[in-house]
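All protein chains but one are shown in place.
Moving on, here comes subunit A:
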Amino acid sequence: MPALNGLLWLIGYWLIGEVVIHFSGLPFSSGVVGMLLLCATLAVLGRVPSSLAAAAQPLIALLAMLIMPGVVGVFFILDELAGQWFAILSALLLGTLLSVITTLWLLQRLIGRSDAQ
C-alpha cells in the first residue's frame, strides 16, 4: 500500500510541526510548518517519491470537501453578525479591488520591466 506509506509521511510531518510549535512557541499552524518541511525534504531528495504522491494527490483533490463543514457554518452565523454585514462586505469587496490593482500594477512594473530589458 504505497498510499498508506505516503499518508504516514504526511501525518508524521504534521506531528513534527506540532512539536516544533510546542517548543518554539511561535504562532504558526502545524500544517504550514509540515508543508515547508516536506518541501525542503523533497528539494534535498530532488524528486517526489511515488508513495508520497499517491497519498498527497488524492488529499489535495479532496481539499474542497474537507473545508465544507466549515463553509456551511457561515449560513448559521448570519443572525449573530447582523449590523456588521455592511462593514464586512465593504472590507471584502473594496479591499479586494484595491489589492488586485496593487498586485497587477506592481507585477507590471517589476516583471514587465525585467522582460523588456
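One rule holds in what follows: a residue touches a chain if its C-beta (ideal position, glycine included) is under 8 Å from a C-beta of that chain, and two chains touch if they have at least 3 such contacts; residues count from 1.
As a working rule, contacts and distances are computed from a predicted model.
Missing chain, UniProt protein name, picked from "histidine kinase", "Peptide/nickel transport system permease protein", "ABC transporter substrate-binding protein" or "LrgB family protein": "LrgB family protein".
Along subunit A, the points of touch with the absent chain fall at residues 7, 10-11, 13-14, 17, 26-32, 34-39, 42-43, 48, 52-53, 55-57, 59-60, 62-77, 81, 84, 86-108, 110-112, 114-115.
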